[in-house]
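Omission of a single protein chain aside, the complex is shown with its protein chains in their original locations.
Take a look at chain A:
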Amino acid sequence: MASAPSKLYSDDVSLVVVLLDTNPFFWSSSSLSFSQFLTHVLAFFNAILTLNQLNQVVVIATGYNSCDYVYDSSSTGNQSVGNGRMPSLCATLLQNLEEFMNKDEQLGKQEPEGRIACSLLSGSLSMALCYIQRVFRSGLLHPQPRILCLQGSPDGPEQYVAIMNAIFSAQRSMVPIDSCYLGAQNSAFLQQASYITGGVHHKPQQLDGLFQYLLTIFGTDLHSRNFLQLPKPVGVDFRASCFCHKNTIDMGYICSVCLSIYCKHLKKCSTCGSVFGQAQTQSDEPSATNRKRKTTDA
């Protein structure tokens, strides 16, 4: 999928919007500690900013209850806050991150029983897309934007609709969504996101070397992606979740007007309000005819 043409800029200027998963329920049970994760990620940001004077990094934290902008490399209020040892990128980012996590905790909801809670990926995806739209409208000279999702929490099926909407609008604006999944299982949403928008999805095998994975795969700018071998999608899980119960389903009913998916037969579509006709009872007729045809052919 061709990336958005950018005018008047050299080929490898990029704007990377990073969605950082800060879900405390995931990080407390992960093999890689959050602080180690941050060291890899901060070095990666420095690398991107070094490559080109015009590169930009924006970080949005995906929390359990809320999402917020945590760092923007192009804002001028980035002077280092007193601490002579740490450079301003790290200091500002860490400080903002800490404030965010305190606020997020205070909005607290109960952790659901059994499985690890999911983070608000749909919220941060939408915020990222809004930021990118603003960049597009700022004039002709803008870097090529892409979204990088660093996610460890599992998918929340209740966010299916919102995430798919965000993915399709990213596809429309030609913004690739890269995703790096750090958790144990696979994330269907992230695989679909990268597949549909033309980004790269990867699940690193060794989390100790996360920095090298980030640099090699996700550090490639959009221009060079035409020339380099990057991980290809293998067996994307395209299953949808139903709109009524948010369960993942393989087969279901679809409204012919608005294409909403339901697991049970309903009289009326809850999204568009169109009334469905009589349900066709499951008769053996069609299958019997098929069987008959098959035997005559044989």
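Quick note on the criterion: contacts are C-beta pairs under 8 Å (C-beta built on N, C-alpha and C of every residue); 3 or more make two chains touch, one makes a residue touch a chain; residues count from 1.
What we mean here is this: contacts and distances are computed from a predicted model.
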item	value
Listed names "Septin-type G domain-containing protein", "Coatomer subunit gamma", "MPH6 phase" or "General transcription and DNA repair factor IIH subunit TFB2", with the criterion being the UniProt name of the chain not displayed	"General transcription and DNA repair factor IIH subunit TFB2"
Residue of A:S29, A:S74 or A:T216 touching the missing chain in the full complex	A:T216
Residue among A:S35, A:T50 or A:Q185 touching the omitted chain	A:T50
Residue ranges of chain A at the interface with the undisplayed chain	8-12, 43, 46-47, 50-54, 87-90, 140-141, 211-212, 215-216, 219-221, 223-224, 226-229
